[in-house]
Structures are given as C-alpha cells and as structure tokens.
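Yeah, one chain of the complex is gone here, protein chain that is, but the others are all in their spots.
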Amino acid sequence: MVVGDVTTGTDVLIIGAGPAGYVAAIRAGQLDLDVTLVEKEAYGGTCLNHGCIPSKALITATDVAHDARNAEEMGIHADPAIDLAGMVDWKDGVVDQLTSGVEKLCKANQVNLLEGTATFTDEHTARVSHSGEGQGSETLEFEHAVIATGSRPIEIPNFEFGDEPVLNSRQALALDSVPDSLVVVGAGYIGMELASVFAKLGTDVTVIEMLDSILPGYDDDLKRPVKQRANDLGIEFEFGYTASEWHERADGEGITVAADPIEETAADGGSAEAVEGETGESLELDAEKVLVAVGREPVSDTLDLESAGVETNDRGFIETDSRARTNVDHVFAVGDVAGEPMLAHKGSAEGQVAAEVIAGEPAAIDYQAMPAVVFTDPEIATVGMTESEAEENGFETVVGQFPFRASGRALTTGESDGFVKVVAEESDGYVLGASIVGPEASELIAELGLAIELGATLEDVASTVHAHPTLSESVMEAAENALGHAIHTLNR
Amino acid sequence: MVVGDVTTGTDVLIIGAGPAGYVAAIRAGQLDLDVTLVEKEAYGGTCLNHGCIPSKALITATDVAHDARNAEEMGIHADPAIDLAGMVDWKDGVVDQLTSGVEKLCKANQVNLLEGTATFTDEHTARVSHSGEGQGSETLEFEHAVIATGSRPIEIPNFEFGDEPVLNSRQALALDSVPDSLVVVGAGYIGMELASVFAKLGTDVTVIEMLDSILPGYDDDLKRPVKQRANDLGIEFEFGYTASEWHERADGEGITVAADPIEETAADGGSAEAVEGETGESLELDAEKVLVAVGREPVSDTLDLESAGVETNDRGFIETDSRARTNVDHVFAVGDVAGEPMLAHKGSAEGQVAAEVIAGEPAAIDYQAMPAVVFTDPEIATVGMTESEAEENGFETVVGQFPFRASGRALTTGESDGFVKVVAEESDGYVLGASIVGPEASELIAELGLAIELGATLEDVASTVHAHPTLSESVMEAAENALGHAIHTLNR
Partner (left out) sequence: DAEETATPQDRVFAPPRVRRMAREEGIDLLSLEGSGPGGRITAADVQAAASGGPVGGGTQRQESTETAAESAATTGDSSETGAAAVETEGRTEPGSGAE
C-alpha cells in the first residue's frame, strides 16, 4: 500500500470500476497497455453492487415465489414464505461472486487496481486519495485517461437520502425486512421494477408520477401489459402528482408523503386519477417508507474536471465523439457520465471502444442499434427504431406483429401477455427496429439486435428456422406477418 | 358431412394435420391454392396433442413447483402440493386452445378440412374413410398431394402399448395420478424429458438405456450438466441394458421389468453400472408403470403408397429432394414421415416449401442450419455443425466458449450450470454452429441460427451490443472468446 504522496506513471488511467470502466480496463490490458483502474468504493460500480444485478436478483427471486403462489390454475398449490433477510443474503452472495470476479479478471489482464478517489490536477496528472485510516494520497501521471465515474440518483427537495424512511434504489435493494407500505416516487424503469418487487413481497405500493403514465418514452402498446400486471399486483398509481414533502405521523406509525398536482396535467385533464373531483388538491399518502426514483445524474462534479480542461454540457454529462473522446484529445469518457442511454451495456461498449482507440485500433461507436430492457412483469425490450422514429427518419415502414397468446410456448408457460413487433423498411425489408413486451423479452431482443446490425431483411428472419416450441418463433412470425404470410396469426 | 362415395376434386390434398401438414395447408391457402387437409384424429398432430406442447406444459408446470421447493437459498420457503389431475386439465386446456386455433387458422385461409383416414387409390386419387357411425368414405381427385402423416412410437417386443402398465409418451402425458415408481426405457430426448417431469412430481424413476450414456448423438460436455441434474433429482440409470419383458408382481403391488445386459457393452466394460460385479446378469426392476421411449418410426405403411407409386427407404421414410418432392413429381412428403430430424419445426419448414413449390415459387429447403432442442433440466440446444462435424466437412475451426457461471444474469436466476459454445471457420470467422446447455438454451439458440443463416462472422456477433444483464450476453462472450478477447472469461 502506498502511504504519503508518491508519483507513479501509467499509460492509461481509468477512473471508476463500473461496467464502463472495468471493461475499458480489461480490454486495455488485453491490448497490452499499462492500465491503472481507480475505484473509490466497490468493483463493479452501480450496476453490480446497487443496480442491475441486485435488482434482477430480487426480481427473479420474488418471481419464483409469486409464480408458485399463482399457479393454482396449473394444479400447483403453494403458499411460499419469503424471508427477505435470507433473500438479501443470497443476493449479496451473487454480488460478491461477480465483483470478486471482476477484480480477478482485471488482475488476470494485468490491470493495476488502486482503491481511492481520483481528481484531476492537470491535463496529465491526477491525485488519488485513499480513504482508509493512515492512508494518504498519491499522484498519477497518465498518457490517457478514461472517465467512467457513472451516475447517482437524483434527490428531490425535502427528500434527503440520509433520512431514515427516505430510500433511493440502492437503499431499497438493501432492506432486510419488508415494509408494510411504500410510496414510490417516479414510474420510470427503476421505480417500476422495484414497485413490482415490493408488491410481490407483500408491500402495499403506491406510485406517484408527474406524467400521466408509467415508463415515459415507451409506446403505449408496450406499457399496457405492464400497467395491467401492476394493477393486478395491487399497485396503486397517482399520475400527475409530484411529491412535495414527508413527515412522521403523529401516531408514530410511519410517515405521510404529501404530493401536489402538476398544474398542466390537472388543467388539461390529462390524468383521470388526478382530476377525479379533486383537481388542484394535494394528496396525503401514509406509508412506512418512501422510495425516490426520479432519475439519475452524472458524477462529473467531484473530479476537478476543469484541471484537465474537460467540459460538460448543461446537464453535467461529458460529451464525446464516436471514439469516446472528450474535448481533450487524450481524455475519454464512457458510461453514464458520457450521456444517455444510461445503461450498463452501452457503457461497456463505449469502454471497449475507448480502450481500442487508445491502443491505436480503428474502433468507433457505430452501432446501428442499442437495446434497452425494462425488467418489469412482463419485461419490455426494444432495439433500433420504433415505427414513429423510423418515419421521422424518412423511412417508409412496414410493421409486423405477433401476439404471445398465439405462441404455443408462451401458453405452456402460463405467460402469454404481450407481443413481438418488428419495424422494417418497406421496399427492401431491412429490419429497422423491434419491440417486445412479454415473457423473456430481454432475451428475445438479442436476435433482432443482430438482425439490425447485419442489415438483415424480414425475409432473412422469416426464413431462418426457429426451434419449436419456443418464444423465439414469435420473432419469426412477426417478420412473416410483416411480409403478409404469418402462419399462426392472420395477415392484414 | 359426406355420406357414401362421392368424388370431389382438389388442387392440393394434404394428408395429416400435424405441424408439417397444417402449415403446408395454411401456406397453400395463402397462395390461393385450393387445398383439402385430411386428418384422421386431431388437428395439430402429435406435436400439439401428444408431443411438444403437452410435454413442455408439464415440464414448465413441474418446474414452477420444483423451483419454489428448492429456493431456500434465495430465502423462499415453500412446500408446493401438486394435483396432477389439475395440471393435466390445465395442459389439456392449452392443447385445446392451440388445436382449435389451428382449425380456425386453416378455415381463415380457405383450407377445406376433412376428417377421416386417407389412402391412395392411384397417382391422382385418394379415398378418405370417415370413422364416425354412419359415415362412409369419399374419393378425392388431386393435382398435388402432400404426405404429412408423421410418426408413431416404436414398440419393443413384450411391451405392448395397449397393456395397462406399459405406456408410450402419449399415454404418459395423459396420466392423471402420479405413479410411485416408473421405469423409463430409453434415454433419448423424450425419455429424458419425461423422466425429469416424473421425478419432479415425486416418482422414483429408473432409466434403462442400451448405450452407455444419455442422449445419444450429443457431445459429452453438453450432456454432463443434464446427467448431473438428473442424478440430483434422484433418477437412477442402468446403462448397457435392454428391457426384455415385464410381469405383474405376485404381491399385486405393481410390476417387475426385466432387462438384459447388452453383450458388447458388458464385454468391453463400457458401462460402469452394467459391469460392477454382475456382468451378464439380468436386472429386475420393480415399478408401478413402464414408459417405453425408444424412438419413433414413420407412418408410411397405412397409406397404400404403392397405389400412388411413392417409394420409401428401408426405414420406411419417404425420401424427398430439396423441393420436398418424392419420387413421384406431383407428390410431396414433409415432416417426420420424410425423415430425420423428426422435429416439428423441420416439418413446418418443409411444409412451407412444399406449398410454395406447388404454387410455382422458387422455394427450396436450403437452410444452412436446423436447430434442435432438448427440454431437459437444464435445456440443450444446438444449431449447425459441432466442432467435429465442421472438421469432417473440411473446415479449419476455432471454438469459443462461455460458462454461465460467469454470467451475471444466470447467477441472478440461480441457474448457472452450462455454457454457450460457438464453432466458427477459422480464417474468416464464419459462424458454423453452436451448442448451448443451460438456462433458456432453447431461446438463446435463435440468435445463433440467424447468425449462421446470414453468414455472420464471430466479429459480427461479438460487436453487436447485447443488453445487460441477459443470458444472451453469453452468446456474445462466446464469440469474443473465440476471437481471443472475451471480457468476462479468460481467453486461452
């Protein structure tokens, strides 16, 4: 361990060991660069420690219980008991396995790992301060730097994450007892994923959302099955409201969350729930806890970026070119800090590009299609353009659709809500985009991502033999439907 | 309904409404041909009524119970009770929904449906006899015929499917109470799938197999996780034995199945179980029922094929060319009756080709890759060539592999046995084949099937962004591994 101020040199300094930074580090190591990866908290970043992995672990585990509890139709009678502390232990075990794996992979690829907080001191040096007792700081000289400091949850006025009943997603994923009731502020994907988890754990969940529907940005037809399922789970929604403050209840039995109606929404009657006889009135919701999930913001303000001359835009994101370069030629930015979409695989892909560009390879961010998945019940997955995006981009489109209720495989799993939709260019049939809501949407989207990347046409997808009985046949059928000759659904 | 002998004409006569025949019929209807589909028993054939669909329904349902029962590690404590009669009712409901859907789709595509048994009377006519009381028969004149009569389970000497404790797969899928104990003869995919179902229902299962391992034809590394899981489920194996006869036990408490050692196996010590101190000795296994699943044979002997001049090979299969044509130009054969692989999607694909060829389209069976799935626990899925097949075909190959235990998504589902393996041509990196054993193998194989059909390279697959956290990332990582730069596993 390095104590005091020492200066060491490195070819590539990578700041932040989330999926963007550690992937950049491993790839740079593979390319024989001398790499130092600095992480202030935990290898794997938000994704492995407090995001993708823990959330998906709890989603899957609560689904196992939920599916068994609701399988009477299938002749299965079960009344599973959930021990959340045990579930969280298991989840923590999964996280440990993956984060220690990341550490090992870094070492095996000759990445120097350094624990500490990095700040820039000038264009070619950074200071790394170690937080442990007796640990000082050190100065690192670098040829290239890769900023991969990620993002953090946005706080809203009067809801501080330090205060006990107020949770961010990270704290919610670490609870070891099930709250009786929970208010979720924000119906984006994180809010909706966690709302389902808690509802399946038996919590009474109410979601407050400023806009008039869940999952802003997704097409209505994709949201419909998710909203329906959420209703079935007993999740309540208050659209058109914004959380204003919370206070302990006088009876000491929890908190009250207050929410004000959004002017516009109330005015134009956009949200049925918001106007129903109480226009302009505030809501008071009693609950045990409140989870604030209103979005994430880049971690770009704690790095002394100015010392390196690196600029951010007005939202705090570091803008980059197709080589993942910032305005400073030898400094790169990847992952959430480099902008939307704030998704792990987007960060990993950028991390690989940054490493390859530094190694002198002709890499570039030139994906035709970036997938996105929402792990709600059912899942939503999209890749490429939606129909309206394609049209805005000047394409004449043809659309094919296949409902899972016509899929033999879906019926045999008892999960047949949703559909596969494929958008293609009309004249030559090139696949432009796809969206799926339903069972295994997250996995099924992969084939369509490959189709888009390879410039495949509807005919290519339709004439590839898909195994029976699988959900992936629905992808083929959607393509056939667009061509006018689906077998298991009517065309036209 | 037609009574007595009437002659009607049709452009296309299709015999058998399984996935080969009904798909041919729907496609022919879409192409505006005048089609008559004759079925003697049930729309949807073996697959929907007694094969793919009912087996997958029971596999999924028993998995729901099994997963809940074994989720203590995840903090879930459940003791599900299974009511097999209820489960079978549910499964029958799924089957009904699909078969009535097939019937409706046929009608919507202007297919004439005829219930009865068809036999050829000459090259251009067939007789259809109706089985109902008072129903006679009729003669159909056709321009083209498509034979899609499928296959049936093979009987072995002394085990007749009519005898009560002897079951074929169809009868096993229709049981409405759980047998205490079951001997399964044959460790092919049908035997193994059903062995798992019954083991998960609580039956003591013993599998007798002539050869020295499960799932003949599959590579050892693919079989290993399946064999392991079967052992964990308490399934016992007797390799190197062949079932010779069965008899009721004297105490009336069930039956005894006798099995003889296979000479060769015993002689060369191929099977540890078979030789262990009892070489050459017969086995006696007590059980409640015995399921015989030793393979399937084409239904080509009940059609008076000679009258139409259509030939079969020595195994009874009708040989066809790449247009699905038999030796008689206007007669086509599709599905199980036209040869291996006897899989539903292979039959459907051939059915489409036959319909299109009859309509004058330049269709052909020119798939580069035919997927195959075994729905064991875990699933096995393959497409294209194995490494050794590729080498036999003269390719220099490179192989990439990714173990699910390194997949974040797999760990969050608690299912991380198995791997993805990709075989590619070395110099240009064309993907030639893939095999997967593990969670959702059946769905993951689709992307690789498309890759092969499109002539995609390893690089194409590796540089397609895959959503995180998904199992499909493992496909990308296997491709990266073949290229020497996987991120989440070490490269050679």
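Before moving on, here are some points about what is shown:
Per-chain numbering from 1; labels A and B assigned in written order.
Just so it is clear, a residue touches a chain if its C-beta (ideal position, glycine included) is under 8 Å from a C-beta of that chain, and two chains touch if they have at least 3 such contacts.
It should be emphasised that the depicted structure is a prediction, and the values quoted were computed from it without experimental measurement.
Of the candidate positions A:E39, A:E193 or A:E387, contact with the hidden chain is made by A:E387.
Although one chain is not drawn, the whole complex shows that of B:V38, B:I59, B:L98 or B:V422 it is B:L98 that touches it. The hidden chain makes contact, of the residues A:T397, A:T413 or A:S435, with A:T397.
Interface residues of subunit A facing the missing partner chain: 221, 387, 391, 396-401, 403, 405-408, 410-411, 416, 426, 428-429, 454, 456-457, 459-460, 463-464, 481-485, 488-492. Residues of subunit B that touch the chain left out of the display are 31, 93, 96-102, 104-105, 108, 361-364, 366, 368, 393-396, 425-430, 453-455, 457, 460.
Definition applied: only the chains that are shown with their structure count from here on.
Between subunit A and subunit B the centroid-to-centroid distance comes to 37 Å (mean Cα coordinates, whole Å). Looking at the complex, you find that subunit B touches subunit A at residues 19, 23, 26-27, 30, 47-48, 52-53, 56-57, 59-61, 64-65, 67-68, 71-91, 94, 97-98, 101, 105, 108, 343-346, 348-349, 352, 367, 369-373, 381, 406, 408-409, 411-414, 440, 442-447, 449-451, 453-454, 456, 460-461, 463-473, 475, 485, 487-488, 490-491.
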